[in-house]
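The next block holds one structure in the form of structure tokens; read it before the comments.
One protein chain omitted, others in place.
On to chain A.
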């Protein structure tokens, strides 16, 4: 989908791109062309900027949702139903970018991982392979054993409650670590939370299988 045309090969063009509809200059981050009103492609900004939020772990859910819905109201492809196919496709790519940003920032674990990625602490797809923490590994294995030995719905739910509490505590550890700019500590807690989530998911599946 070649929707951005660079004119004249001037490289970055001082932050301008060419509007696909009227071909006039438009700021790289603008949602609509100031000359002809045409919706512009999403461009590459981070998820926080896309939703007009400050880059931080502590974000207010209601505010996040309000921002997300506010942008969807003007950019969703349904707002462009009678418009040319190209315009609808651009609106769709905007909605895709908004959904991705919202999904990432709405979940505290994904949000924390994303912040660590932005900071260069972790890179994509390496989350599971960076386990150097032997104690954490042992602990995770023990918990998994306990789950496989748990018989009956009650025993599983007991485990889930404990793990759920642990997950909530980890969130506050992560929040404090980010606030103190201690990214190594945040990374460790994020890793623990990843394990806790996995265990909870497995427990849920086991409980569902028992209830069938």
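Structural remarks
Heads up, the rule we're going with is that a residue touches a chain if its C-beta (ideal position, glycine included) is under 8 Å from a C-beta of that chain, and two chains touch if they have at least 3 such contacts; residues count from 1.
By our rule, contacts and distances are computed from a predicted model.
Hidden chain, UniProt protein name from the list "Malonate decarboxylase subunit alpha", "Chaperone protein HscA homolog", "Putative hemin transport system permease protein HrtB" or "Tryptophan synthase beta chain": "Chaperone protein HscA homolog".
Against the chain not displayed here, chain A makes contact via residues 7-8, 10, 13-16, 18-19, 21-25, 27, 29-39, 52, 67, 69-74, 76-79, 81-87, 92, 95-96, 99-100, 102-103, 125, 204, 208.
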